[in-house]
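All protein chains but one are shown at their positions in the complex.
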Amino acid sequence: MGAVDKKSVLVVVRRSPYGSSLARASLDVALAAAAFEQPLRLLFMGDGVLQLLAKQESEAIGVKNIGRLLTSLPLYDIERVYVDAAAATRYGIDLSNAPVTTQALDGPGIHQLMTDCDHVLGF
Amino acid sequence: MTVILHTLNTSPGSAGFTDCLRVIAAGDALLLMGDGVYGAIADTAAGATLQASGAEIYVLTADTAAAGVSNLIKGANHVDMDGFVALTERFPRQQAWY
Partner (left out) sequence: MLCTNAFDQEGFLRKLSDWEPQVAEQIARAEGLELTCAHWEILHLLRDYYREYDASPAMRPLVKYCALQLGADKGRSIYLMSLFPGSPAKLGSKIAGLPKPDNCL
């Protein structure tokens, strides 16, 4: 990364989509940063991978649909999206059907990702 | 080389602990605070796993005292709030597991 680059930010999302307001809050931070053209990467880790389940229908509980919000990430130019491979496997999540295209990482891969970014924002 | 400062404030049974362990590596530091201090109890699976990560382990002194584990902890450096601040100055990036 050259000195002229903007600071790169990694947002780490570790919360299930509807168990608390933290999932939504972490995505709002990511979208706000992206709207201001900060280079942003997103990592779904631990329970955060549950946000990647296809066919969420949160209208049934009167809450905004996180799955559908995730499909808008490319419009925010958030293209670098990563997922904790072990967590996805643990929950049996079919990443090929996820609302957003992700790159799977193992533990050392996640460590490297964090090291590559200037700032890490964990939720 | 200093890489990432991790802070962990949930117990070894938590998702925070599991996720933290997945990432942490030699060159990192881990500061245990709140319920996180239970992870540093000697001769437990959690304590052994943390030691095996190769990271420098720190515990917040006041929280270990409150939990009653001050004398049970091995292989960790005790820091107070000033020590915590010093750690944040040493590491360029920080990940909070909670």
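All chains are identified by letter, namely A and B, in their written order; residue positions are counted from 1 within each chain.
We take it that a residue touches a chain if its C-beta (ideal position, glycine included) is under 8 Å from a C-beta of that chain, and two chains touch if they have at least 3 such contacts.
Given the structure is predicted, the values throughout are model-derived calculations rather than measurements.
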{"item": "Chains shown that the absent chain touches, full complex", "value": "A"}
{"item": "Among A:34, A:85 or A:113, residue touching the chain not depicted", "value": "A:34"}
{"item": "Listed residues A:7, A:64 or A:90, member touching the removed chain", "value": "A:64"}
{"item": "For subunit A, the residues touching the chain missing from this view", "value": "28, 31-32, 34-35, 37, 64-65, 68-69, 71-72, 75-77"}
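By definition in this document, only the chains that are shown with their structure count from here on.
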{"item": "Whole-Å gap separating subunit A and subunit B, where each centre is the average of the chain's CA atoms", "value": "25"}
{"item": "Of all residues in subunit B, those that touch subunit A in their complex", "value": "3-4, 15-16, 18-19, 22-25, 28, 92-98"}
{"item": "Subunit A residues touching subunit B - in the complex, by the definition given at the top", "value": "12, 14, 45-47, 84, 86-87, 107-108, 110-111, 114-115, 117-120, 122"}
